[in-house]
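Removed from the display is one protein chain of the complex; every other protein chain stays in position.
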Amino acid sequence: MPTTDYQQVLNDITQEVAPLLSQGKVADYIPALAEVDPEQFSIAIYTTSGETFCAGDCTQQFTIQSVSKVMTLTLALQRYGDELWHRVGKEPSGTAFNSLTQLEFEKGIPRNPFINAGAIVTCDALYSRLSAPMHTMLETFRALSGNRCIAIDKKVANSEYEFRHRNAAMGHLMKSFGNFENEVDDVLWAYFNFCAIELNCIELAKAYNFLANNGIDNTSGKRVLPSRQTKQLNSLLFTSGLYDAAGDFGYRVGMPGKSGVSGTVLAVLPNKFTVAVWSPGLNSFGNSVAGIAALELLSKKLDISIF
Amino acid sequence: MPTTDYQQVLNDITQEVAPLLSQGKVADYIPALAEVDPEQFSIAIYTTSGETFCAGDCTQQFTIQSVSKVMTLTLALQRYGDELWHRVGKEPSGTAFNSLTQLEFEKGIPRNPFINAGAIVTCDALYSRLSAPMHTMLETFRALSGNRCIAIDKKVANSEYEFRHRNAAMGHLMKSFGNFENEVDDVLWAYFNFCAIELNCIELAKAYNFLANNGIDNTSGKRVLPSRQTKQLNSLLFTSGLYDAAGDFGYRVGMPGKSGVSGTVLAVLPNKFTVAVWSPGLNSFGNSVAGIAALELLSKKLDISIF
Amino acid sequence: MPTTDYQQVLNDITQEVAPLLSQGKVADYIPALAEVDPEQFSIAIYTTSGETFCAGDCTQQFTIQSVSKVMTLTLALQRYGDELWHRVGKEPSGTAFNSLTQLEFEKGIPRNPFINAGAIVTCDALYSRLSAPMHTMLETFRALSGNRCIAIDKKVANSEYEFRHRNAAMGHLMKSFGNFENEVDDVLWAYFNFCAIELNCIELAKAYNFLANNGIDNTSGKRVLPSRQTKQLNSLLFTSGLYDAAGDFGYRVGMPGKSGVSGTVLAVLPNKFTVAVWSPGLNSFGNSVAGIAALELLSKKLDISIF
Partner (left out) sequence: MPTTDYQQVLNDITQEVAPLLSQGKVADYIPALAEVDPEQFSIAIYTTSGETFCAGDCTQQFTIQSVSKVMTLTLALQRYGDELWHRVGKEPSGTAFNSLTQLEFEKGIPRNPFINAGAIVTCDALYSRLSAPMHTMLETFRALSGNRCIAIDKKVANSEYEFRHRNAAMGHLMKSFGNFENEVDDVLWAYFNFCAIELNCIELAKAYNFLANNGIDNTSGKRVLPSRQTKQLNSLLFTSGLYDAAGDFGYRVGMPGKSGVSGTVLAVLPNKFTVAVWSPGLNSFGNSVAGIAALELLSKKLDISIF
C-alpha cells in the first residue's frame, strides 16, 4: 500500500470516531486527570522508514501513564536480560489490572510487567541500577522522540503519589514476600513520575519506533534492544498489554499494544510502523473508547494483522 | 529460505530434543493415557503451498485431546459467528485450565474457548445445531486431513467419560447459570469423543492448514473460515491457546499454538505453514516437554516470529 | 424466670415482628418455594422439661430445608463418629453458602457440614450406610417430633431436583477429588427429599430438643447423641449454622442456630429449650427477616445468651 494512503486513512478514522468522543469517561481516581476535556482525539503513525502521519490534535501533549511501563521494561531488560523474569512473570493476568488477590496467590511475583504490580517491581529493579532514574527515563524519551523539551507533569505526579495507597499496598505486599529491594515510597515516586511524562501522539509513536524496527531506533540508527528480545517484548504486549481486555484487543486489532489511563494506546505493526492514538474518554476496562475504535478501524481499513 | 531446509531443520530438532524425551511425565488422570510410552517424538510441517516435511515417528497416531477444541470452535463459529461470544469470552484465563473459581466469579461464562469450560460450552452450542455431532466432527477431520480412515479411540473416550467429574462440575455450574442448553452428560460424551480422535502429526498439521492459509483449505481449495475470522482465531490461540503458559509460549515460540494433554502441540506461522509436534512426556503445565522445546528450536533456527 | 412468661413473651414478639412480615422476599430459585405467601409467622419453644409454648400460625407446616442438615449430621455422627471429619471440616466458610471457589481451593473437602457442599457430602456418607435413607430420615423425625404423619412434600423435592445444577456441580467436584462414594444424582435426590420434609414449628422445636438436653430426647428418654458430641454439634452450629451471617447471628442472638431457605430458624438454649421460628420472607443472606428479628427479641426479653 502506498504510504500516501496512511494520511487519508487517519483523516477518515478521525471523522468516523468523532461521535464516540462524548461516550467515554475520563479517569477520576485522581483530580489532575479528572479535569481533562474528554472530547479530544489524535492519532499518529510513525513508519520504519521514518515517515510520520497524523490527524486530530497532534500537538496536544498528554501524560503517557501506563504506556511508560513499556519503556521501564525496556530499560530493565537492557540491564537484567532474562534474569528479570525471576521477579516478574510473562503470563496474562486474567483479573483486573490492580488485583492484589493474584499477587498474594502468586507469592509476590506479579503475573506480567504491564499490570501495576509488575510495572512497580520492574521499576524497583531499575531503581537499584540507576543513580537518577527520573533523569535517565526523561533522557531516553527525549532521545527517542527527538524532542529535547519533554518534561514531567509534576502536578499529575504529585496527585498520583497522594492517592498511591493501592499501589503502595502492592509494593508492601511484594516486599513482605522478599520481592522488593528499595523503599516502597521511593520507587512509587519514580513510578508516578514515569507515568506523568508528557508527550504528544507523534512523539509517542516515534519514541517506540524500535518496537516495529527489530529493536533499532531508526532516527539515530542505534539499537535499543536485540532483535529477538524486541519480538519477545511485542509478544508480551500482545498477551498482556491491555490488562483484562488483551484477548479482545488482539481479536479486534490484531497488533500488540499498550494502553494508558490518560486515554492513550500504542500499537505496533512489526516491520511497518508504530501507531499512537489518544482520546481521554475511557470504557469500563480503563481503555480509551475512541482510541480502541480508531485502531480497530485502522486494522480493517489497511487489512492489517500480524496473523 | 528454501523449503528443502525445512527437512534438515526437522531432522536436527529431532536429534536435539532426544535427551528431553525421558524428562516429562505422561498424563495419568485416566488409565488409557497413562499407558503410553513417553519416549516418542514426531514433528511435521505442512506448508501453504502443500508441501509436507516430517521427522520422528510420523505415522504414529495419537489422540489429539485439546487440539480438537480448535476445530470445535471453528465449526461453532461457522454456525454462530460473533453470536457465540455471548456464551464464552475471548480473554486469557490467568489460572489453571480447569479452574471452577473463575467460572463461578464470571457467572458461568468461561473466559475463552480453549480452557475446558469454554470448550465444553462451545461443544454444547455446536451440539444444539448438529444432528450427529461426532459424525460431523470425524468427517471434518477426514476431509481436511485427507485420511478417510480417521477414527475415534473409544477406549480413551470411555475412560475420559468415566473420570469426567471435574468437567461435569463445570457443565452443571454453567447450567446453573443458564449457559448450557443440552444434558451435561450428553455434551461431555461428544466432547470426549472429539478429544479421542486419532491422527498422526502430518494429518494434524494438514487438517489445520487453513489457519495458516487465510481460512482456505489448500488441498480442496475450499474456504473453512473467512479470512478475518481466521486471523481472529489465531489471535485467540496466541493469547489463550496454552492455558496458563500462553505468555511464555508466545515469548519463546512467537507463534499461535494449541497444546493437548496427549503431548501434542499445534502451531501456526501465518502465510507459511502449520506445524504439529508430538511427544507424550508433559511438564507441570500439562504441555509436552519435547514438543515445546522443538517449537522453540524451530522458531530460533528459522528465525521466525509473527512479530 | 417462671415458664408462664414464655407464652407472654412469644405473644409480644409475634406482635412486634408483624410489621416485618412484608419486608422479606421469598426464595424464588425454585417455583415451588416462590409460591408461598410471605406474610406468615410462627414461633414455638420446647423446654427441656417437656413444655411447649407457641404463637402465630403454629399448625402451619413448611419444608424444613437446610434445617434438615442438622439431622443429617446427627445420623452421620451416630454412624461415623469423628471419622466423619476426614470428609468435611469444622470451620466457618467465610463465603456465600453455595461457593465452589472454596471447595476447589480446599480440594473437595467442604469447610463445614452446614454449607451445601458439606451437607451433600455428609448425605453421601449417610447414604453409604443406609438401605433406605429417606425412610430412616422420616422415621427419625416422626419419632422425635411425636407426629407419625410427617411426610415429604414431593412437589418441592422434585422442583429442587430439577434445578439441582449448582449442587450437582459441587457433588461432581467432590467426586473428582475422590470425596464422594455414590452416584451424585442419587445422593442429591435423597438430599432434596430431606430438605422437603414438612413440619410445623412446634414439631421442629420438639424434634431437635435433644440439642438442648445434653443429647437425650426428653419425650422418649432415649439418647440421640453422647453429651459431649451434642455440645460439639451446638458449637458447630454457633460458628457455622447461619452461613455467612453466623457471626452477626451469634452477636445478636447469643445462641447456636440453623436457618433454612423456607424461612425457618432453629435455635438452642442449652439446658433450657429449643426454639423454632418460621416466616418465609428472607433477607439478602437467605435468612428469615422476621425469624431473625424474633430470636433477637427473645434473646433480649429473656436476657439470654450462652455467654
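Letters are used for the chains, namely A, B and C, taken in the order the chains are written, and counting of residues starts over at 1 for each.
Here is the rule we use: a contact is a pair of C-beta atoms (placed from the backbone, for glycine too) under 8 Å apart; a residue touches a chain by one contact, two chains touch by 3 or more.
Here the structure is a predicted model, which means the values were calculated and not measured.
Seen in the complete assembly, the chain not on display touches A, C. If you put the hidden chain back, the residue from A:173, A:225 or A:261 that touches it is A:173.
Contact with the chain that does not appear here is found for just one residue of C:161, C:189 or C:238, C:238.
Summary of contacts with the chain left out: across C:15, C:220 or C:305, the touching residue is C:305.
Residues touching the missing chain, restricted to subunit C, are 89-95, 102, 111-112, 228, 230-232, 234-236, 238-240, 244-248, 250-251, 254, 256, 268, 270, 305-307 (touch as defined at the top).
Interface residues of subunit A facing the missing partner chain: 99-101, 103-105, 163-166, 168-173, 175-176, 180, 184.
Following the convention adopted for this analysis, only the chains that are shown with their structure count from here on.
The chains in contact with subunit A as well as with subunit B do not exist; no chain meets both. Chain centres here are C-alpha means, and the one lying farthest from subunit C is A. Same-residue interface: subunit B and subunit C share over half of the residue numbers found at their contact. Chain centres defined as mean CA positions place B nearest to the mean of all protein CA atoms. Separation between the centroids of subunit A and subunit C, computed from CA atoms only, is 55 Å. Subunit B and subunit C have CA centres that are 48 Å apart. Within subunit B, not a single residue touches two or more of the remaining chains.
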